[in-house]
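In this view, the complex is presented without one of its protein chains, the others remaining in place.
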Amino acid sequence: MDDMYRDYILDHYKNPRNQGELEGATNSYSDSNPLCGDEISMALRIDGDRVADVRFNGKGCAISQASASILTEEIKGKTLDEVKAIDRDHILENLGIPISPARIKCALLSLKTLKGAAWGLPAWPGEDEAKARSAG
Amino acid sequence: MDDMYRDYILDHYKNPRNQGELEGATNSYSDSNPLCGDEISMALRIDGDRVADVRFNGKGCAISQASASILTEEIKGKTLDEVKAIDRDHILENLGIPISPARIKCALLSLKTLKGAAWGLPAWPGEDEAKARSAG
Amino acid sequence: MAVTVKTGTEVRSPLDVAKIRADFPILSRAVNGKPVVYLDNAATSQKPRQVIGAMRAVFEEYNANIHRGVYEFSEQTTAAFEGARAKVARFIGAHDDREVIFVRNATEGVNLVAYTWGRENIRSGDRIISTVLEHHSDFVPWQQLAKDVGAQIVMIDVDDDGRLRREQLSAEIKKGAKLLAITHTSNGLGTVNPVKEIVAEARAAGATVLVDAAQAVPHTPVDVTDLDCDFLVFSGHKMLAPPGSGGVWGRIGLLERMRPFLFGGDMISRVTVEKTEWNELPWKFEAGTSSYVDAIGLGAAVDYLEAVGVANIHDHELSLVAYLLPRLSEIPGVEVYGPKTLDDRVGVVSFNIEGIHPHDVATIFDREGVCVRAGHHCNQLLMTRLGVAATTRASFYLYNTTDECDALLGAIDRAKKVFKV
Partner (left out) sequence: MAVTVKTGTEVRSPLDVAKIRADFPILSRAVNGKPVVYLDNAATSQKPRQVIGAMRAVFEEYNANIHRGVYEFSEQTTAAFEGARAKVARFIGAHDDREVIFVRNATEGVNLVAYTWGRENIRSGDRIISTVLEHHSDFVPWQQLAKDVGAQIVMIDVDDDGRLRREQLSAEIKKGAKLLAITHTSNGLGTVNPVKEIVAEARAAGATVLVDAAQAVPHTPVDVTDLDCDFLVFSGHKMLAPPGSGGVWGRIGLLERMRPFLFGGDMISRVTVEKTEWNELPWKFEAGTSSYVDAIGLGAAVDYLEAVGVANIHDHELSLVAYLLPRLSEIPGVEVYGPKTLDDRVGVVSFNIEGIHPHDVATIFDREGVCVRAGHHCNQLLMTRLGVAATTRASFYLYNTTDECDALLGAIDRAKKVFKV
């Protein structure tokens, strides 16, 4: 646990980077994890093929919020192709802490939101494409 | 088992007493045990308050048929009140063999049929009154 | 926070907990090097060796399919299965064993009633009264039924302590309703509703009443005859029995008139191509091979609970609440949800720690061996009402101790240290 809540994780949680609204956003997306109540919305300003700027807002557990904060730092200035190449494993590695199975969804919510924003799609290729939620 | 298939049981099974149709029957009833496929129909000629005569027809296992045969022997000449007083325990005692739980229904089908005939009811007081079969 | 239970409030437990704990093999296990402190009993309970042994005895000694076999093993298994039904019937105060239908869990129980009685009786424009305390399992089936037939769902609110708004409920009952589907005891907050008086009120006004007793039957004496409701559901796995066991109790008159739910083997009496005649109660509602080993486990669980005494278990749980609640509420930054007194509640304590999300709380607790639930507890309507996304919930059972409360308090301390709050 002490492994999981390392100082930099808690720092990102308490002092999230790139938090807030983004003026002139070109792409944005929100997603949530109903089970935990974690929520993240992310806005990108894409300039040519690059992520010129990024902001996020969210609430939820330390893992979900730190993951989002770290991710925004990473993608700023990257090309869209580079952003689209980011996968689960990359996120988990980047977090640098052991994530138990029950918390994987928390760690990956930021990626899910980013991909929604980057692709402009509600779901993105190769991830959860079979998600078949229907309202009843 | 040797206890269960005693000679007199097998004799009643193979040579059922009072088998056949009854001329001038006043009351009759058929019942069955769908699980086993046992079937018994019974006809009474009631004269005043007495069972003047009785016949049964049936097919099924030795226990159900011997039970019916023994029962018809017993009730001939009895008053209706005496007949209506016959209960489970009496039947099981009269059979004189140990009946395992799975075979109780076989042993009692004759009683159920008799009561149907004697009361002129599809079910009779104090037995299976909650039987709530509905066809679908 | 107005917790009226003060530190030092002593409520003595009537249980010999050490003796009880010895019956639960899992309680001597360690988690992350710490003795396990299992405080997630509202989700599911642990099982005593008596229940584990009863199930194993079926498999090793006399297993056969039930009802159909004309041989000793089958008769023995059938007797154990129907014996379990008789135990359950007695345990919940049913007059007649035929009123107890074995189902997988409380959820299936509610759905059984919704698909049969519900679809046969609830029509367009009818009112169904529900409450924000309901578990999703006693809400979504009615919501979907209402949607399908054009009925209306009327929601009853709670006050800030999580107690049902009685006046609102009475007013809505007066307006008339076809059905009141209400939880006996809230799994999110531990609130116990005054079900008996509510049932009387609703039935006098012509409503049929289903009681969700999933959190009641394991923790408080429940008597369907005394409650006088129409249907009652519960889950075995929350009362020392295996998952896969559970029951619907219904008034025999209602059950008789209802069409069956699932169709197939064992629930029929005669099948022709044209039509099928149903078996007698309760088998009319038990299609296919029942989870008979789970049901036999439930019978053994009932034996265990009766030997200990459910009223004693209730008192024991309250003694733990009396111990924990004041200590918990003294911790800066801790907010407790639900009843702040010992009245009309069971051993469920929901709380949050400011600045730490419940999932992080639960993760840190886990490293201390403390198992609690973090989330919405299948109570999203209640969470919305309380204005929180999730809570941390500790829930007690007969084997929990004040030492375990201390472990919980210690884990809170640890979490606050880690998060520097």
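Labels for the chains are A, B and C, by order of writing; each one numbers its residues from 1.
The rule we apply is simple: a residue touches a chain if its C-beta (ideal position, glycine included) is under 8 Å from a C-beta of that chain, and two chains touch if they have at least 3 such contacts.
Everything quoted here is computed from the prediction, not taken from an experiment.
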item	value
Visible contact partners (per top-of-document touch definition) of the missing chain	A, B, C
Among C:268, C:281, C:328 or C:386, residue touching the chain not depicted	C:268
Option from C:5, C:20 or C:106 whose C-beta touches the chain left out	C:106
Selected residue (touches chain absent from view) among C:36, C:164 or C:255	C:36
For subunit A, the residues touching the chain missing from this view	34-35, 100-103, 128, 130-136
Touching residues on subunit B - with respect to the absent chain	1-2, 4-5, 10, 34-37, 59-63, 100, 103, 106, 136
For subunit C, the residues touching the chain missing from this view	25-26, 29, 31-32, 36, 38, 40, 43-44, 46-47, 51-52, 55-56, 59-65, 68-74, 104-108, 110-111, 114-115, 135-141, 143-144, 147, 153, 155, 235, 237, 242-244, 262-266, 268, 270-273, 275-276, 287-294, 359, 362-363, 365-366, 370-375, 378, 380-381, 384
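The working rule: only the chains that are shown with their structure count from here on.
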item	value
Centroid comparison with subunit C (C-alpha atoms), farthest chain	B
Centre-to-centre distance between subunit C and subunit B (centres being mean Cα positions), rounded to whole Å	46
